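Let me give you the structure first, and then I'll get to my questions.
As you look at this complex, bear in mind that one protein chain is not there, while each of the others sits in place.
Now for subunit A:
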Amino acid sequence: MTEPVVLPAVLDLRAAGALTSEFLARRGQPLTVDASGVERLGGLSLQVLLSAAKTWAADGMDLTVAPVSEAFVEQCRAFGAAALAPDFAGDPA
């Protein structure tokens, strides 16, 4: 199993580019994304995560987002992207 991608605390405009490269470098293998340290999720980084999820699904590879921080779940939900953090989906903060 490969090392998880650890998301930084602040996922803003600046993080989106770096995140894209990091995911691309891991393509073709099952991946775990550690979102436990996320404090702030911005729209563009959210898009990178969604694109990664799409890409991994198309490749037939597993992509798991876990563990997740409460802030991450809350913000995913506010974005209407609760599916990104399924573990917390039924467990409102």
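Operating definition for what follows: a residue touches a chain if its C-beta (ideal position, glycine included) is under 8 Å from a C-beta of that chain, and two chains touch if they have at least 3 such contacts; residues count from 1.
Definition applied: contacts and distances are computed from a predicted model.
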Options "Chemotaxis protein CheA", "V/A-type H+-transporting ATPase subunit D", "Energy-coupling factor transporter transmembrane protein EcfT" or "Multiple sugar transport system ATP-binding protein": UniProt name of the undisplayed chain = "Chemotaxis protein CheA"
Among the options A:L19, A:A35, A:V65 or A:A85, the absent chain makes contact with A:L19
Could you tell me which of A:L7, A:V33 or A:A52 touches the chain that is not displayed?
-> A:A52
Contacts of subunit A with the absent chain, listed as residue ranges | 10, 12-14, 16-17, 19-20, 23-24, 27, 39-44, 46-48, 50-52, 54-55, 58, 71, 74-75, 77-81, 92-93
